[in-house]
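One protein chain omitted, others in place.
Letters are used for the chains, namely A and B, taken in the order the chains are written, and counting of residues starts over at 1 for each.
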Amino acid sequence: MLEISNLTMAYATKRGNVKAVNGVNLSLGKGEILGLVGESGCGKSATLLTLLGLVPYPGKVINGSIKFQGEDLLEKKPAEMRKIRGKDIAMIFQDPMTTLNPVFKVGEQIRESMRVHGFMETKEGNWWQRREKNKINETERVLQLMREVGISSPERRYFEYPHQFSGGMQQRAIIAIALACSAKLLLADEPTTALDVTIQAQILELLAQINQERETAIILVTHNLGMAAEFCHKIAVMYAGEIVEQGPTDEVMENPKHPYTQGLLRSIPKIGKVRQKIEPIPGTVPDLALLDETCPFYPRCNQANEACSRQRYSLRDIGAGHLVKCAIYG
Amino acid sequence: MFGVVVLVFVFMRFTPGDPVDLMMGKAGNVTQEQIDALRAQFNLDAPIYVQLYDYLKDAVHGDLGDSFKEQRPVTELINQTMPATIELSVMAVLFALVIAIPIGVYSAVKQNSLIDRLSMGVSFLGVSMPAFWLGILLILIFSVKLGIAPPQGRIGNGTGLVHVTGFYILDSLITGNWAALKSSLSHLILPGVTLGATMAAIVARVMRSSMLEVLCQDYVVLARAKGLREFTVIAKHALRNGLIPAVTVVGMEIGALLGGNMIVETVFGWPGLGRLAVNAIFNRDYPLVQGVVMFYAFVFVMANLIVDVLYTFINPKITI
Partner (left out) sequence: MDKMNSSQVLLNNGNNLNLISLKLFLRNQIAFFSELKGHPSALIGFIILILYILMAILAPLIAPHSPTTTDLDNRLLPPFWLEGGKSTFLLGTDVLGMDLLSRIIYGAQISLIVGFLAVGISILIGGTLGMIAGYYRGIFDQIISRLADLLLAFPFLIFAIGMMAFMGPGFLNLILALTFKGWVEFFRLVRGEVMSEKTKEYVEAANALGISKLKIMVVEILPNIIHSITVLGTLRLGYMIIMEASLSFLGLGIQPPTPAWGSMINDGRDYVMNAWWISTLPGIALLILVLSINLFGEGLRDLTDPRLKRS
């Protein structure tokens, strides 16, 4: 359904092109959940925004293609792209507290995303009757959606403003917005990071439920490899704008190959173990503007050998759909 | 409000300059008896707290006393001149908002573009420009050199306008007097622009900076992600939020607008409250000045109230 190949997006800065997304290849089938994992600033969110055609200024796609249902999104005109945004591909954001518009009623914000795509449009009657009929249909669907995402007493909450919602409820409303037009692909950008742990589980459960009931494909961006392992069918690990390891969840989790993935796994506390040692990955994400032709993880890598500093390696299939980009595996 | 009244009253009584002297000054041979009689007539011989008490008692009943000079009730004079001032002020605010909001929004959307730099430069000029000088400049350019707008007054001669409400625009619309409408509009334009210029400049700057802040908010990205047109994103989602600080500023600027009225009405010979006040000041017409100043304070309070209500309307987080 979604086929991203060699996608490269760069910000034009005074120091030259900074590649926030560098040669990314991803594919996603109907009803699949893909986890995009990595530290902050590694290009996960930028990938999602590029998918939506909302590359933040001064970014620009300089290479690659995004095939969605057989059509290349990068070749679409802005007006065509607008018809896909919010209808076929919808996005869920990181911080629900700032994502809903504070001056509009929550229900109206959900309804707007249907309205703009004419999702519940009828064809009968004159324009006035149509308008009234649309309004009724849309409102009914909003209430139904609100129930589905777990907002209680939607008839009342429809007319409330975002500040009257709790964080978890706001995120549910945002999910309702994303579901308004029965999107085929959901882009979830760290949808639980800003929420309490108990709420996090609820939201994830809701997303899993949506995935199963509607066969909606989901790309879940997260920095939490554990969460991705629990929730996703496939996992892609990103580092400095590149995918360094990719494969079915079980394969990646049980048999991590890239030193970065191994490091991420080691830094997750394991349930049930007392006084365990959590090992952080030393160092920080490199400045994207300063990257050269060596492996971007080389300075932080605990298995680096001399060869790593000389050239970089491409993704290599090591069997069972497991791809790794590391010198150790050629 | 009450404090304002007391302050004005006490202040005016303590300042030097006796209105009776001023009134009698030109009359020549006046006896002390005549002066005392006049003082008694205007209740000036009583102790100040008695004067204040009497005044407040009457004010509550809508009686602000009689003008010393015109010998007519102050309320009548205020009523007579109020429509002119309101018409002018509304024009000024309309001009300011209609000009400033689009400019502010556009400048924010096209940040650092030529138009942004240009309009921000002009608005900086507007903030530093004294209103009376701008008025004279406009008269010089549009009345004297180009001759396209009249420099003085409220309406031309011989339009035969029937006065219904006292608002000339409204009157001419009601009576269908198009010549009068055209004339009063052309008289209104220069003073309106002069009075509104400072507000326009300030609102444009506030609008720009608040829009710049709003445009990088998450909810703007969400609006785009919904598939809305960029115009809808800006005009609906961003603007509603960006307007909130602008409304606050308009509320704060209303005081300056009222003060500006006095200046602009003097420059353009506009027969409104401001000129009434300035003339009353020069004539030391206590009750009239008192009345007008109090009325100004009243309008100021009311205007701020309206702004507060408006504020709750555009910002759902605030409730009365």
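Here is the rule we go by: a residue touches a chain if its C-beta (ideal position, glycine included) is under 8 Å from a C-beta of that chain, and two chains touch if they have at least 3 such contacts.
Fair warning: this is a prediction, and the values are worked out from it, not measured in the lab.
Although it is not drawn, the missing chain touches B when the whole complex is taken into account. Only one of B:Leu94, B:Leu118, B:Leu140 or B:Ile174 touches the absent chain when the whole complex is considered: B:Leu140. Counting over the whole complex, chain B has residues 1, 3-4, 7-8, 11-12, 15-17, 124-125, 127-133, 136-137, 139-140, 144, 151, 255-256, 258-260, 262-263, 266-267, 277-278, 281-282, 284, 289, 293, 296-297, 300-301 touching the chain that is not drawn.
Just so it is clear, only the chains that are shown with their structure count from here on.
With centres defined as mean CA coordinates, chain B is found 54 Å away from chain A. Touching chain A in their complex are the following residues of chain B: 217-219, 221-229, 232, 237, 240-241, 314-317. Touching chain B in their complex are the following residues of chain A: 49, 52, 54, 82-87, 90-91, 93-95, 98-104, 112-113, 116-117, 161, 163, 174, 177.
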